[in-house]
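One structure is given below, represented as structure tokens, and several questions about it will come after.
Here is subunit A:
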Amino acid sequence: MGDSVSEDRERPTPERVLTFAARSQLLSADDVMRALRRMGHEIVERNHDPESISVVGLQTGGVGFANRIAQILFEITGSQISLGVLDVSFYRDDLSSNPAPPSALTRIDHDLTDRTVIVVDDVLFTGRTVRAALNALSDWGRPAAVELAVMVDRGHREFPIRPDFVGKNLPTARDEAIVANLDGVWIGSKEAR
Partner candidate 1 sequence: MSAIVLRHGLIVARAGSRLGDVLIRDGVIEQVADQVEAPPGAQEVDAEGCWIGPGLVDLHTHLREPGREQAEDIESGARAGAIGGYTALVAMPNTEPALDNVALVAYVLERGSRTPLDVAVAGAITRGREGQFLAPMAEMAALGVRLFTDDGLGVQDPLVMRRALEYAKPLGVTLAQHCEDEKLANGGSMNEGAVSGRLGLIGRPAVAEEVMVMRDLELVRLTGARMHFLHLSTARSVAMVVAARRMGLPVTCEVTPHHITLDEVSCSNFDPRFKVHPPLRVLSDVAALRQGLRDGTIDAVATDHAPHAPELKDLPFDEAPAGMLGLEHAAALAYEALGSEECSPITFFDVLSRNPARIAQLRQGDRRFGMSGQGGDVVEGESANVVVFDPDSRWRVDRTALQSRSINTPYHGRELLGRVRSTIAKGRLVVDESVLV
Partner candidate 2 sequence: MIDSIRGCSLLTLNDMSCAAITEVLDTAESFVEVNRRAIKKVPALKGRVVASLFFEESTRTRLSFEAAAKRLSADVLSLAVASSSMKKGESLRDTIATIEALGIDAVVMRHKSSGAAAQVEGFVPNVRVINAGDGQHQHPTQGLLDAFTVRQVLAERLGVIGSETGSSLFEGLNVLIVGDIRHSRVARSDVAAYVALGASVRVAAPGTLLPVDIDAWPVSVVEDFDEAIEWADVVGLLRLQHERGTGSFVPSLGEFTFTHGLTWERARRLKSGALIMHPGPMNRGVEVDSRVADLDAAIINRQVENGVPIRMAVLYLCIVGAAKGEVQ
């Protein structure tokens, strides 16, 4: 979530009024859908008991992908998949430089103890959002395992964090910006408005 730039995340605030200027589209909506389906199959291959899977989308960019992955897992396995959303704003370590107020709610209505949690986000960048998510998840119990699914891995990690399921690896420059949603993936730049 925090690794991408999307309109609803970037509220106009006195300090940060940034907008995304797309340079080119890298994946189409169909490409995204195909990637999600592949990731779904990989998840099922690795986790034999669909009943123990909880899919948790990170607010806000990961939520759409998480919904779709849960749906795909249901289609593959026939089991209802537990779904949650998590806002990690309060767990970030860069609050003072990134003081946007939480834009969305957390909804995890079941204990995560002994479950396999698939954390879903749109873009994996520095890894700080995922680190915050790992801290946050521990407040809902002790999962048996946590796995990470992202649509785009763009490199530049600042933590020893790697994704388990990736839609697409995209080498990027640090100052570039990526937008990923169900309609496609774009590369471009952040611009002050």
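For anyone wondering why these and not others, all candidates are chains of the complex that A comes from, given by their letters.
FYI, contacts are C-beta pairs under 8 Å (C-beta built on N, C-alpha and C of every residue); 3 or more make two chains touch, one makes a residue touch a chain; residues count from 1.
The model shown is predicted, which means the values in this text are computed figures rather than measured ones.
Among the candidates 1 or 2, the one in contact with subunit A in this complex is 2.
Against candidate 2, the residues of subunit A that register as touching in their complex are 13-15, 87, 89-91, 95-96, 99, 101-102, 104-107, 111, 135-136, 139-140.
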